[in-house]
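For reference, the structure I am asking about is given below.
All protein chains but one are shown at their positions in the complex.
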Amino acid sequence: MNYLSAFICAFFTLLVVSGCNNEDKLSLSQRSVIYCAEGSPETFNPQLVTSGTTIDATSNQLYDRLIAYRGAENELVPSLAKSWHVTRDGKKITFYLRKNVTFHQTDYFTPSRLLNADDVLFSFNRILDEKHPFHLVSGGHYPFFQNIEFKSLIDKIEKINDYTIRFHLTRTDNTFLANLAADFSVILSAEYAQQLTKISAQQNIDTMPIGTGPFKLKEYRVGSLIRFYRHDAYWQAPAQMEQLVFDITSSNTGRLTKLLAKECDVSSYPIAHEKIIEHNDLILESITALNVGYFAFNTTKAPFDNVLVRQAIAYAINKEVLLDTIYQGHAELANSILPNSSWAHDTKIKAQEFNLLKAQNLLTQAGYPGGFSMDLWAMPVQRPYNPNAINMAKLLQADLKKINVKVNIVSYEWNTFLHRLSLGEHQTFLLGWSADHPDPDNFFTPMLSCSASYTGSNRTFWCNKHYDDLIHKALKTNNINKRKQYYSQAMAIISAEVPLIPIAHSKRYQARNKDIIGDIIAPFGGISFYQVSKLTISEEKVLPLNNDESDERSTEAVN
Amino acid sequence: MARDKIYLEEIFPSPFMQLWLIFRRTPVAMVGFSCFIFLIILAIFGPLLAPHSAIEGQLNMPLLPPAWHDDGNVSYLLGTDELGRDMLSRLMYGTSLTFGLSFIVVIISLVIGVLIGSLSALTSGIKASFLNHFLDVILSIPSLLLAIIIVAILGPGISNTVWAVVMVLIPQFVHITRYAVKEEFRKDYVLASRLDGAGPFRILSYSILPNIVDRIMSQATLAQSAAILDIATLGFLGLGAQIPLPEWGATLANGLDLFYIAPWTVYLPGLAILFAVVATNLVGEGIRHALKVRKER
Partner (left out) sequence: MLIFTLRRLSLFVFTMLLLTLLSFSLCFLFPGDAVINISGAINATPEQLIQLNESYQTSRNIFFQYLAYLTHIMDGNLGLSMASQSVIGHEILNLLPATIELSIVALLIAMFVGIPLGFVAAIKHNKPADNIILSVSMLGYSIPVFWLGLLAILTFSISLGWFPSAGQISLLFEIELITGIQFIDILLSDSPYKWQAFSDATAHIILPACVIAVAPATIFIRLARTSMIEVLETSYIRAASAKGLTFQQIIFRHAIRNALIKIIRHVGLQFANLVTIAMVTEVIFSWPGIGRWLIVSIDQRDYTAIQSGLLVLSCFIFVVHILTDFIYAALNPLARGVKYGS
């Protein structure tokens, strides 16, 4: 007993003593930012995925692309390539690389040279060349590139000299540059790959990443945290924050609790917006994102291989109620897959209205007068396009009961959910799509094309030759009006065939502490912490410059 | 006395009646007991009495606060959840799931446990030693952990939860019955009836069981409170009742996402669980107190 009490006394004295010395801790928290993320990344290489969670954690933090988007007009600007040149026929594109780009120096890799054409070659050849030593590392699936048929598009990539590289295309594709600026087309280090080959640990290239981005990976604990340090030798001005921590908190309430308790500075996908607005020291921001949330069918499985059944279900769904209860009015009703803000949007395309009588008739025509029972897979996490899929599933359950369709709700952990979907184990599912770049093709091809149904990003497995022809034609022409026509026809096919029922185009939300400054979310693609700073340190010197800029931008971005 | 007695006859109430007479005198225990009876009635008739459906909501009135709140609505006394389901109705349905099921669970495991326990009390030797070891291992694992293990094997779901809790509770009843029966067997009155030529089963059913029924009852109240908490905890962890069943723990877990905007969806199911467990424990305390008083006489 005596020992114990002595120990406890010592312990508390220690606490008091340590409590006094707060200065260092303050500065530590001032130099770092904690982001409450909604899930763990599947990998650290964006080339391998389409999931937004992974993109958020990797693309803009760890890597750079040859070119990038900037501004409200989404114009393409130089990034790793300081300039580029496209020939008149659009088939030869030459990039001139910057000469001052350094790769990350970490515990596991020290670069001996700057970025050059070899790195670009390596990054793209890994995707293109099936015999490339790194092609099959991590499974050999590059869903984004397979969706856009990158392999057949690129004839060859030619290294002109150490800092010049030329892409030879087999056909004109006016989304090529947009695709290279998307979050997936990152540049890896060829030197790091060589080093890994030497120690035969090739798989590390995707789990212990080396890139050129503003942050470098320090530590990853599966399912709990990702720690980034600042990349001090970044080719632009280094990031403001020295440390960036992703606190992986999949529970919605957990993220809100941490935000309210000041345990994280920024939170992804916040719930209870009223509560956040109530707090003066918190900011709720929203951005009109290019996305669509939908309810889709596995068109290879009965009874959903029958178009009448799919139409019947589309008529039986009351989207207005979904918009009111699930999105709480923060979204627009989706008539087709393309958001209203896209230039190719066509107001003439209308989705099936809510009409139980029509639904019942169609179901009888299809041979299911007494209804049937089906599984509905609802995703377990909040996404911008669907804040609460489980609740949406419950509402759909109630809707479909009226036409005697019995719904069983199924849900798995997020990564398992996506994996099982790509295997086609499902009957119907709730999911959505967030655009990677502003080109409308980014909706049509990855969501519903035949090529995407092979790679698993088109989980409806719907493959329509006519639709595929239309979206291919749209890629080849530079005439905006013609493209618009093709896309309108494609949307008409979707409305008639109903491989999926678009439900809503939603805003993307984010909540942050008032003293965190700088843009994080963008209308498309992943988040970026490069611009972020904390109010308390930078008051005197660093901030003013940046502050103006970011303020200006956020007013543009927040709608 | 309304009736004159011709013979002076001393009436000995049965042990159970004695217990009831003492129990009745403790007001706190009686409060607990009436709450307990109230819950049983609610568990049986709750689904009939509930003003609204527990599963289908009024989509036009989501997140209505309880009636005493300014924005409340009297026809939704305890407010609604995010799908416009009436909380009061959900809690009433939930009574039959959480409280009612736990009551049934206790009865089932009591019957099985007492049966095994009294039979095993009659055995001895290697079988008894094995049983002892086995019981000790099982009893050393906490009931919730064991229930989680069993649900892990059977898979999540309300019926599996029920079976898991039954299996968890059986060893406790076996243990207490076995112990009590052995103790009674050593007493003189058992010896007397044995000398009369009664067989072990006759002694068990006519002499011993009436004398240990109160101890089993006391254990049953402990088991009941454990069962309520276990069913609710499993429901909360998503291993028990699945959506959309209004089991209290599951309702609470469902309210978690609304914690900050509609706190009543979390407070109310929690209070319901607390109320049920406290009522059960009060009854248990009353029984144990009465047992002690009777013993001291």
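By written order: A and B. Residues from 1 in each chain.
Everything that follows uses one rule, which is that contacts are C-beta pairs under 8 Å (C-beta built on N, C-alpha and C of every residue); 3 or more make two chains touch, one makes a residue touch a chain.
For clarity, every value in this text was computed on a predicted model and none was experimentally measured.
**Q** Using the definition of touch stated at the top, determine which of A:70, A:218 or A:273 touches the missing chain.
**A** If we include the chain that is not displayed, A:218 is the one touching it.
**Q** From the list B:34, B:132, B:159 or B:205, pick the residue that touches the absent chain.
**A** Final answer for the missing-chain contact: B:132.
**Q** For the chain left off this view, which of A:43, A:61 or A:249 is in contact with it?
**A** A:249
**Q** What residue numbers in chain B mark contact with the hidden partner chain?
**A** Residues 129, 132-134, 136-137, 140-142, 144-145, 148-149, 151-153, 155-156, 225, 229, 232-233, 236-239, 249, 252, 256, 259, 263, 266, 270, 273-274, 277-278, 281-282, 285 of chain B touch the chain absent from view.
**Q** Where does chain A touch the missing chain, residue by residue?
**A** Within chain A, the residues that touch the unshown chain are 14-15, 17-19, 21-22, 24-25, 28-29, 32, 34, 218-219, 222-225, 227, 243, 245, 247, 249, 251, 254, 257-258, 260-263, 412-413, 415-416.
The rule is short, and it goes like this: only the chains that are shown with their structure count from here on.
**Q** Could you list, by residue number, the parts of chain A that touch chain B in their complex?
**A** Against chain B, the touching part of chain A is residues 251-253, 256, 260, 271-272, 274-275, 321, 324-325, 388, 390-391, 394-395, 397-398, 409.
**Q** Under the definition above, what is the set of chain B residues touching chain A in their complex?
**A** Touching chain A from chain B are residues 56-57, 59, 62, 82-84, 243-244, 256-261.
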